[in-house]
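Pasting a structure here, questions to come.
Apart from one protein chain that is not included, each protein chain of the complex appears where it belongs.
Chains: A and B, in written order; residue numbering restarts at 1 for each.
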Amino acid sequence: MALPNPALSQLPDNYKYGWHDADAKHLNIAKKGLSAKVVEGISRFKDEPEWMTKLRLKAYRHFEARPMPTWGANLAPIDFQDIYYYIAPTDKAVQSWDDVPDYIRRTYDKLGIPEAEKKYLAGVGGQYDSEVVYHNIRADLEKLGVIFMGTDQALKEYPEMFKEYFGTVIPANDNKLAALNTAVWSGGSFIYVPKGVHVELPLQAYFRINTENMGQFERTLIIADEGSSVHYVEGCTAPTYTTASLHSAVVEIIVKKGARVRYTTIQNWSHNVYNLVTKRAVAYEDAVMEWVDGNLGSRVTMKYPSIYLLGERAHGEVLSIAFAGSDQHQDAGGKIIHAEPNTTSLITSKSISQGTGRTSYRGLIKVYPGCKKAKSTVRCDALILSDEARSDTYPYMEIDEEDVTIGHEATVSKVGSEQLFYLMSRGMTEAEAAAMIVNGFIEPIVKELPMEYAVEMNRLIQLQMEGAVG
Amino acid sequence: MTAMEQAAQVSGFVTVGRASEIAPGTVRVVEIDGRSLCVGLTEDGEWGAIDNVCTHDGGVLGEGELDENAVECPRHGGRFDLFSGRVLALPPVVPVRAYATRTVGDDVQVELDA
Partner (left out) sequence: MGVEVVEARPLPLDAAAIGRISERHGEADWLRELRRSWLQRAMETPFPTGQEEEWRRTPLKELPRDGALLEEAAFRPELPDSRLADRGVVFTDLATAARDHPDLVRPYLGVGDGVASHAAFWALSLAGWTGGTFLYVPRGLEVDGTLIARITQPRADATFLPHTLVVADEASSVTLLEELVSPDGAPGWFGGTVAIHALQGARVQYANLQRLGDAVWNVGAQRVDVGPDATVTTLNTQVGSRVTKLGLDLRMSGKGGTSLLLGLLAAGDDQHIDINSLQDLIADHTTSDLLYLSALYDRARAGFYGVTRVEETARQSSSYQECRNLLLSPHAGAEPIPVLEIKTNDLLRCGHGATAGAIDPIQRFYAESRGLDAAEAERMIVRGFFEQVIAKIPVEPVRTTMLAALAERIGHSEAFDEAEAAA
């Protein structure tokens, strides 16, 4: 769902993007299943430096040793041996549409990608079956020294910078899924913005899972040097298939002194995907980091974008929307660690559950001793649209400094009958009225999205609402 | 008391183990003087010592791995510099205390109270 598509007129259960490209010619399909051999094979095939191969193998050891998390959503159905861990459709990234292989272009066409050439986009790194196939960095960005390429390519072209930052924000052994990603990562985006450079237009990319049982393990690394700013937008779709699919990405972001990064995600995976992601940013002095996180799809999402405020006056924000329809569980939230004085943070979470869906907010505000004048506000609101839906809120707080102001507020509610009645008395149908109320509910976050995503979001919610009110 | 022991007492260095018992590229736990230390030898032959408890969640650093000069906590992978105690990788944010280290003969010595 990278861009608005006028054909979006079907209900989500008739999953619009529910198809996969039968013509896919996969040059190398590693066999299903995971082992040290597969891990090493991936690294050798990519022709990686020795340190990366060793790191992958170490990460695989950690993955094997760690147990699955016992909290959060139900992950029992995932069979790690029933997944392909690597597919490379082409040998290298290309610079223009003409070079992209036919079947991939058809995929992109169906998803509306030719519109990516519109002037307001700076470039697109597209993920197709684990490899960044296409990206187009505009001349002006190149002139400014902005690096925007696939992570695999960045490892080759900028090895020192890569090694300096890779795994410093999310180390291999941080959690089981991060260990898996570090072992088998492939694809993702690498962005470096030099000092003082402001990238005006959002950089975009998206991902797809194509082959049945294909795991997606992209690894993204963004470094915003002092005083710079950039907005990265990630949106994705996936086709439907009958067995569980796994998306386990890792995103590391470093926001240096005075810099500003916003990372927007609209996730709309089909309803058989397990979306388990580790996203973490560090923000230094006077830096600003913002996660805008929309979780609409997937069967299960477990994702808690985090910000470590490591410099004075750093500011972190997490804006999160979660929508869970029947048989979906969105377990999301945000974590902010205050490690320096005068740091501020804001978490705003809006969640909606309907049918038999379940949303859970899980968050942490941690203030280390000595972080005077730290301020944090967390606001979680949940809307439960049906009898059988469910909502949970788990807001953790660890406050070890006195001279701070930390607050958390949450409400859980349903669509008020008085509100509905009022709007219906003005001529709306019940579905329209409910959709309007729900849109008002999520408005504070939707207004932060790039316009085309905001339009898509509102339309999606509207579709979900049809038949939901009762 | 030998001259060396006397010198050690004056300088604050105490013996924590035998150099020949610690393999290069590894760290281990040393309990001394009521303190718990993580002592390590890099592949390049340099000795270092830091506090044993990870400042993130209490992991035992001496039971972790040593990657060049980085001690990796076994609990969540956080890394500290073996010589300065500086944080090299999250999730810890607070550095650990580091201690001056030297070898005298086959004795590895750490300066506990600088």
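One rule holds in what follows: a contact is a pair of C-beta atoms (placed from the backbone, for glycine too) under 8 Å apart; a residue touches a chain by one contact, two chains touch by 3 or more.
No experiment lies behind these values; they were computed from the predicted model shown.
Peer 1: If I'm reading the header right, one chain is hidden. Which shown chains does it touch across the whole complex?
Peer 2: A
Peer 1: Just name the one of A:Ile399, A:Leu420, A:Met436 or A:Val455 that touches the chain not displayed here.
Peer 2: Among A:Ile399, A:Leu420, A:Met436 or A:Val455, only A:Ile399 touches the chain that is not shown.
Peer 1: Using the definition of touch stated at the top, determine which of A:Leu144, A:Val412 or A:Met436 touches the missing chain.
Peer 2: Of the candidates A:Leu144, A:Val412 or A:Met436, A:Val412 is in touch with the missing chain.
Peer 1: Considering the whole complex, which of A:Ile347, A:Ala389 or A:Ile461 touches the chain not shown?
Peer 2: A:Ala389
Peer 1: For chain A, which residues reach the chain that was dropped from this view?
Peer 2: Against the missing chain, chain A presents residues 369, 382, 384-414.
Just so we're on the same page, only the chains that are shown with their structure count from here on.
Peer 1: Within the complex, which stretch of chain B touches chain A?
Peer 2: Residue list for chain B touching chain A: 65, 72-79, 88-91, 93-94.
Peer 1: So in the complex, the part of chain A that touches chain B is made up of which residues?
Peer 2: Residues 58, 62, 167-175, 280, 282, 308, 310, 337, 339, 368.
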